[in-house]
Structure formats: structure tokens, C-alpha cells
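Only one protein chain is missing from this complex, and each of the others stays in its spot.
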Amino acid sequence: MNLSKKQKIDLFNTMLTIRRFEERLFDEFYAGSITGFVHSYIGEEAIATGVIAHLKKEDRIVSHHRGHGHCIAKGADMKRMMAEIYGRKTGYCKGKGGSMHIADFSIGMLGADGIVGAGLPIATGASIAAQLEGKGNVAAVFFGDGACQEGEFHEALNLASLWKLPLLFVCENNGWGVNTSIGESFGAKEITRVPDAFHIAHKTVDGNDVERVYQAAEKAVARLRKGSGPFFLECKTYRWHKHFLSDALPDLRPKNELEAWKKKCPVKAYETKLLKQGILTPKKIAAMNAKIMDAVEEANQYALASPFPKPQDALQDIYSK
Amino acid sequence: MNLSKKQKIDLFNTMLTIRRFEERLFDEFYAGSITGFVHSYIGEEAIATGVIAHLKKEDRIVSHHRGHGHCIAKGADMKRMMAEIYGRKTGYCKGKGGSMHIADFSIGMLGADGIVGAGLPIATGASIAAQLEGKGNVAAVFFGDGACQEGEFHEALNLASLWKLPLLFVCENNGWGVNTSIGESFGAKEITRVPDAFHIAHKTVDGNDVERVYQAAEKAVARLRKGSGPFFLECKTYRWHKHFLSDALPDLRPKNELEAWKKKCPVKAYETKLLKQGILTPKKIAAMNAKIMDAVEEANQYALASPFPKPQDALQDIYSK
Amino acid sequence: MREITYDQAALEAIQEEFRRDPRTVHMATDLPPELRQEFGSDRIRVTPIAENNFVGASIGLAGSGFRTVANIRMATFGFVALDQMMNHAAKITYMFGGQAKFPILYRMTVGGGFQGAAEHSISPYSMYMNVPGLKILLPTTPYDVKGLLKTALRDNNPVVSFEHFLLGGTIGEVPEKEYFIPFGKADIKRKGTDVTVVALAKMVHEALAVAEELAGKGISLEVIDPRTLIPFDKQTVIRSVKKTGRLVVVDEACQTCGAAAEIIAFTTSDKSAFGKLKSAPVRVCGMDIPIPFSPPMEKFALPDKKKIIRAVMNVLGD
Partner (left out) sequence: MREITYDQAALEAIQEEFRRDPRTVHMATDLPPELRQEFGSDRIRVTPIAENNFVGASIGLAGSGFRTVANIRMATFGFVALDQMMNHAAKITYMFGGQAKFPILYRMTVGGGFQGAAEHSISPYSMYMNVPGLKILLPTTPYDVKGLLKTALRDNNPVVSFEHFLLGGTIGEVPEKEYFIPFGKADIKRKGTDVTVVALAKMVHEALAVAEELAGKGISLEVIDPRTLIPFDKQTVIRSVKKTGRLVVVDEACQTCGAAAEIIAFTTSDKSAFGKLKSAPVRVCGMDIPIPFSPPMEKFALPDKKKIIRAVMNVLGD
């Protein structure tokens, strides 16, 4: 399908929003206003953007430790995200979750999660629900190349294949798990060989090219809605920051690798393309950017102005009524 | 490689020994002399026999819940096996293990095990040891089709592929896990698609044809000894008895399926073949059988004559010195 | 009143609630034929042998508005699934700030005494008790299992029901009429005045047998079955101990860090109960060893009536 002008601008806008959101947050993190484990999605924005563009509110997603991008793309409120990351009462999880555990069930964002691979079984459940409801809704699960090493990956592929679950596997293959390269940690030269073994349709795309991701996801989601079973979309990409912001371990990845990937910045690349196509102008971009910066700053201010939870609030939400 | 007369007779002898051992044991079980969970290997004897024929004492194996055949083929002492199954002090595990937990580390039999899939990671360790020792020794792990559904399977394949471990995966595919068929429980139409995804060499053979198993294992083990990495051998077979002898659940597998497989009895088929080839005569078979029956009966009597452990023996062996 | 088996009572609870609520799903590696027949293969699913997957899938289903019953079978298989159980099921309500409900019933069998050996004979409920966020049941009779599972199937949280392997076939009275047993309400299965005996799982029955036997000798035991471990009805235990001044806790699970340790700890930490204790409390637990296969050793490893009697005599000062 050809993308409309509006669609293209929307994609760019989402990517830029994720980028600006994280940049703002990092300033605060390095200034000491935010603590805990914060994993950056910068460099990988095209994936969440291109995939989630096809999902409705009723479609459910499960994310991983690097989850800000998925939240934003699914339509989460940046104010409540930021407040959560700051540990404030007004955050999505009332300050109980932090960066690694943001969820918004009301928009089908079933949560970021800190255990590698653990979103996969949960997502099979979300897709069973979609299947049972029979309304053509789907589930999507985002996970890294590292998650493919855990047995949970295998079990989820098997179940999805067997039960023809409407589940979109989105592997964000950034080539590394912390400081271990995929070559050192995964025996199948291409990850997609594994879903292929389970007869799961798959495709590998440049995860830094938002239109490629968009187009591949479009076909995949259409298949899923028709009930044709799961789809596996591998998106090759790269993480720009350390594994998590305050990681004490040095980043051992080759410097030139990072430099090369930075040249393939998904946001910049799309900006250049849309400028060339005349869909955007420098002025328009500046306006978009300003608007995003305002929204991000608003979120930041909202978080800063929000109260911390009371100590005793820790005693709430252990159980649901 | 062509099998010598002696090799053929040995294969037949091992299979028959496993068969007679279990038959004897079942009589005792149904008579009430033996308690606990006893899983029968009858119908699958050709696999342990054909594979382990290529293993030396220094090669290590890991078995699963259906482990009697692997023990016998690896050269375990039937007296101590029987005594263990009876829970006697003279058993391999001093009565602590029972049928599901027989091991003889002195001959490289690292144990039967009751958790589906759990032998796989343990076997990767045994093969790392072989690799580190650098003497061309190998490890082999036996597991059912059911075990392929657990994440432990995936993780073991990945590690073996990645580290080129001298590990022989022997999948005893009997088509069922308890009352669930492989078709209902595994998404890859052929199991070997999964090791294939990890670039692990593989072969599927008729697991009821001991020479086929033998020949496939011969090539596989030779490869392993040369350091060419893991091998995956799938052996198609069938279990004749209920999942375990005292299983309260009815056997829900189609009756005709069982009948068909019984016609393909690995022991009977090989007997017929060796008779045809003039390698065995009815007289020789009778003699072999009598000798095996004697040995099995000796084992049985040994077990029966052995004392039970003292209650306080339960307090020993929690830790090694 | 009609008498049915424990397993039958559990099944009835599920049947009744599955009839009431179509957004319920059953998952297990084996097929419960009665359920499949009545509710069909969409709702009654046979899973691959991948416990961690279906324990996790239950969470995804719950977060999507479905209620799942996931039967893990033996508790030992549950160890394969502890990532999803402990890192997720137990924590997901809390760490997401209570924005969603996770109605899940996990079932598994515990216990020894059937020559299952070390792997298959285990009662790990205290491990689950140490990770907040789960509710934990320990039903000991057909009546209790039905009433507790019924309540579980209306609860909006992950509930884990530990059912002793050897209780499944036991028979007891179960009303035809619908009933629910609230969580956090211990059952005083026998009233008494001399010694408080808190017994767990199958040991409730051994304790009751001992109580009967000792009654003949003029010793009166109060036998308390907590029925739910989380929440735990501490007050009933404390009240009883304040009355009797003596406490014996009987549990088949390994002694160290078992539920029995917790029961003694919260009782002795309670000032009023502590003040009334006439003698040191005693545990009668499974030994701190893996369960051996061979019957004489297995019997030695597990609590029994004799050991309970010895403990009772001990707290009575004999």
C-alpha cells in the first residue's frame, strides 16, 4: 500500500516524539532527578512506530525492558509516563513501576517488563484472548534478540504455531544483549530460521527504515486479522546508548559499529526522505519539533509538579478487589 | 559400515535383555512388590541399543523418565538396577531413587530423570566437559517428543550449536506425551526442523529398526568425536504400555495405532531378520533367551534378597563430603 | 448429605463457575474430559508440555479480561514455571499500580507418601508464601476444596491452590447447594482445650486421628486447619494458643523455612500469645531432606501420628 502524506507525517511525528521524550528524560536522569534502571529506545524508534501504526486500541501489545517507544506509539499519555518514570503518584502505576514497568491497559498496552523473554508467554495469552473474542483483533509482542535465547521464546513460537494465534512477534534485533553479540549467543545465523521451523510466516526488514517496517507490518497484521496464524517480523536495528543509562559496565561494542548505525538514524533518515519528497519542509519540521518539545516539556513539568506517593501508599494495590 | 555377525548378535542381545528385564519387572509390579512410578521402555528398545552401541564407558549419557533401556545398554548392572527399583539398599541409589532415578556415574550413565526436558541442559554440561577434556569423548541425551515442547530443549540446541558441543541429541519420538499426540502439541511438522534452524546436522530414522539406528548413530558419533559439533537423531517409535504402569488415567491412544506398531516390534523384527540371514537359529535364540532370563531372574532374586534401607539411612547422602 | 470425592468436588467448582462465566478458559497438559465435553475445545485447552508458557499465558488472558484455570499437575512441574509465577503473576497487579485485574486460578498437587521420590514429592507452598501478591489455598476436604475454589473463581487475583496428591480420591460430604468459603478464615476442625495443633494439608487428617486417639486418654487437642495460607487467619491460631497455652504445628513440607516456621514465628511474636505459652512450641514437619523413594526411608522422612503424639506429649511436658 502506498502511504498517504498524512500517514508519512504521522510516522515521522511518532518517531520524533519518542526521540524527544527520551532525550528530555535523559537530561533529567543525568542531572539526578530520576533513579533506577532506564533503558533507552533511541535508535530503534522506527520499529514501534511502523508496527503500532497498524494496531487499534483493541489490539494488545506486550513490551520489554526498553519500552518507552512502544508506550508512546500505542498512544500512552506522556505526562503519566513521565510521572511514572519520576516515581510520582500521578504516574501510570502510581510510582510503583518506574521506567521498566509502564503499562496502560486501557489502550491495550499490557506492560513493559524487566525479565528477558517473559513478555512472550504473556503475549500468547493476549492473543488467545483475541482469538476467543473473534473480532479480528490481534496481539503484538516486542522483544530483543537476547530474548530469543530464553526457552520462553521457543514455547511461545510453538504455541502460536499450534493454535494459529493472532500474534505478531516483533523481534527488535539490535545485534547485542548488553555486551554480548548475537553471534556469540545465538546459534541460528538468522533468527527467523526458528519461527520458520514452526511454519510461522516471517520477514526481516531494516528496522531503521520506518516505511519498510510499516509495510511489512501492514501485511502481517492483515494476515493476523484474517486468522491466518502468527507472523514473525524481525527488524534489524541498533541501540545508541549503553544497555541502561546508569550501567556500571563499560559499553564494549565496537565504536565504529555504533558510528555506522548512527549514520542510519531512523529519524534523520526519514526526515531527509520526507524533505526530498517535499512532504515536509524545514519550517514544518521545526514547527512539529517545537510542538513535540512543548508536549514533552509539559510532561516533564507535570511529573515534576506531581507529588511523590506517600510512604504508606506502598500498601495499596497488592491485590485487586 | 557393515555389521559383523557378532555385532548383530550383540544388538539383538541388548534389545532382548531390555525387553525381558522390563517384562519381569512388570510382573512384580502388578503383583504389588514394586511401588512408585515405573515407565516402560518396551517397544523402543532399538533406540538405546543402536545408539549406545557406539559409546565408550568414557562417553556420558543422560536419560529421562523412561530410562531402564538406556541403563542396560550402557552396561549397568541389572542386579543393582532391579534392587533400586525395589527400593533396596543394594540398589544403585541405595533405594533413594527408584525406577525414575537410576544412575551409574562409573559407566557414564548420568541418570534418569523425572522432569520432562530437564536432562537437556544437564547433558550440555556433560558435553562441555567432554569438549574441555579434548579426548574425543562425547555425550548423548535421550528425550521424548514431549521434551521438545519445553524451553529447555531450545536452550540446549542453541548452546550446542553455538559452542559446537560434542552432544548427540536422541529424540525418541513415540508420537505421544501421555495422552497428547505430537500433532496437538508441537507446531513444527517435523521435529528436526528445529535443530535444523540451529544448523545442527540431523537425521530421522525408523526407531524400531535397530540397524538403521545403529548406522545413523555410527556416523553421528564419528562426527562428534572429530569435533564437528552436535548431531540430532530423531528415532520414530511407539510406546506399548500406558504412560506409566500405575497411571490412573486411561490410555486414550487409538487402539489400532498400537496394534500396528506392535507388528513392528523392534525385537521380533530383528529376530526375524537374523533368522533369515542365518545369523541366529531358533536354538541359539532360545539359548540367548534362557541366559537373559537367568540373568534377569538373578537380578530379581538379588533384589528380593536385599534388605530395605534402614529408616535412618534417609539421613545419609544429602551432601557429599 | 451426599458424599463425593475431593477431585469431584473440585471439578464441580470449576463446572459451576465455567457455566456462569463464558470468559473462562482452562489450560493443562492433559485433557479433563468432562470439561472438554461441556465447554468445548476453545475454552478447555490442552497445552504443550510448557508450564511456564501457560502460566504466563494465563496472565495475558487475565490482562485481556479472561479468567483462567491453569492446572500445573504436580508442584514439581511448577518449578519450570516460576518465572511467570513469581516475577509476573505475583507482582503484575502491584507493579502496574492496580490498573488491571488478574483473575487466575493455578492448581497443583503437593505431598509425598506414594513413592514418588525426591522430584515428585514436594510441598513448596512456603516458597510461594514468601513472594507477596498471590493468594494461597490448601484445601484438605471435598467440602473445603469446592468452597475454596468457588471463592477463587470469583476472586480477581492470582490464586494458587495446593492440593495433596493423596487427597484427590478421598470422600466427604458436599452440599448440593452452592456455597463459598471465604479466604482467611481458618477452620477449627476439632475443638479442644489442652494443646493447639495447627495442621496443614494431609496432616489435618493425621492430627484429627491423633486427637481422637488422645481424647481417649483425656488429652484434648484443638485442631486448626488454616485452609488458606495467604491470607492467613492468624487470630484464630492466636486465640486458640491463648486458651491452650501450647502449640504444635504439623506440616509435611520440609521444616526449614516452611509454613510451620511462619506459624510459630507469628504466634510467638504476638505478645499476648507469647505471654500465655506454657511451653516451647514444637514443629512436626517433613525432614530437611529430599524425599527418598524406598518406603521405610520415605515413611521416616514424613510426619505421622506417632510423631504428632510425641510432640503433643512434649508440649504437655511429658
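Miscellaneous remarks
Each chain carries a letter (A, B and C) given by its place in the written order, and its residues are counted from 1.
As a convention for this text, contacts are C-beta pairs under 8 Å (C-beta built on N, C-alpha and C of every residue); 3 or more make two chains touch, one makes a residue touch a chain.
No experiment lies behind these values; they were computed from the predicted model shown.
The chain not shown here is in contact, across the full complex, with A, B, C. Among C:1, C:215 or C:265, only C:265 touches the chain left out of the display. Looking at C:44, C:80 or C:174, the residue that reaches the missing chain in the full complex is C:80. Summary of contacts with the chain left out: across B:3, B:129 or B:279, the touching residue is B:129.
Hidden from this view is one chain, which touches chain B at 60, 62, 91-97, 101, 103-106, 110-111, 113, 115, 118, 120-130, 132, 139, 151-152, 155-156, 158-159, 162-163, 316-321. Mapped onto chain C, contacts with the missing chain fall at residues 76, 79-80, 82-83, 85-87, 90-91, 94-95, 117-119, 122, 124, 126-127, 129-133, 230, 232, 253-254, 256-262, 264-266, 268-271, 273-275, 277, 279-283, 287-290, 292-293.
Annotation for chain A: contacts to the undisplayed chain at residues 35-37, 87-88, 93, 95-98, 100-101, 113-117, 146-147, 149-151, 177-180, 184-186, 249, 252, 308-315, 318.
In this section, only the chains that are shown with their structure count from here on.
When the C-beta contacts at B-C and at A-C are tallied, the pair with the greater total is A-C. Taking each chain's centre as the average of its CA atoms, chain A and chain B sit 46 Å apart. Taken residue by residue, chain B touches two or more other chains at 149-151, 184-186, whereas all remaining positions touch fewer. Each of residues 47-48, 50, 52-53 in chain C touches at least two other chains.
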